[in-house]
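With one protein chain held back, the other chains of the complex are shown just where they sit.
Right after this comes subunit A.
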């Protein structure tokens, strides 16, 4: 895409955002929804500024971000590792994949009580919850990507005398990268959601706890400020991932 078209698309999406905020502001001011439930953008913005000045919101954002990144990282290592093994071995696919397909549809929220039994309402429990939920997209995309490499490259690897690990590192995983990125992206969204859910369950601080406590005491601007920050985290983390993807997959034909 040309730089000019890029700019045009960027401006268009900004315009849509501005219109949405305008609509939100209008609904709030017209009193279509009670101000107790729906604060306007102005009051939400004020809550954000206050949170930033007192440092509370900064701290909560940091906590949520840290959990999301740690849980997502854990899921990536486990998911890509296990996915590579499963993708490489036809036997592993036959034996293990049906089991995994059976576990995968379990909602992470249903797994939470189990995690609580073993780990209590703790930091570790949140991380396990995130890792469990975010693991599947990475595992399945990696397994699929590794398994669907063209057979020719496996032959090239044998002809060159590459070891099995060298094949995995230099051919199978880089070749699966376009698929893996799909999993990383999905996993990131899941990780953010589960970080918030975990924080709501455990009350260990973070934006999830902020939103939960604010809801209990009807502090709508605090709820909305938390939601807005979560939206920004989602947007920013996806943008960073897109940049990494564009760089790492720059070899793809355009």
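One rule holds for everything that comes next: a contact is a pair of C-beta atoms (placed from the backbone, for glycine too) under 8 Å apart; a residue touches a chain by one contact, two chains touch by 3 or more; residues count from 1.
In this text, contacts and distances are computed from a predicted model.
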Per UniProt record, name of the chain withheld from view ["DNA ligase (ATP)", "ATP-binding cassette domain-containing protein", "Anti-sigma factor" or "Tetratricopeptide repeat-containing protein"]: "ATP-binding cassette domain-containing protein"
Omitted-chain contact residue, chosen from A:42, A:101 or A:155: A:155
Hidden-chain contact residue, picked from the options A:177, A:212 or A:227: A:177
Sites on subunit A contacted by the missing partner chain, in the whole complex: 150, 152-153, 155-156, 158-162, 166, 170-171, 174-175, 177, 249-253
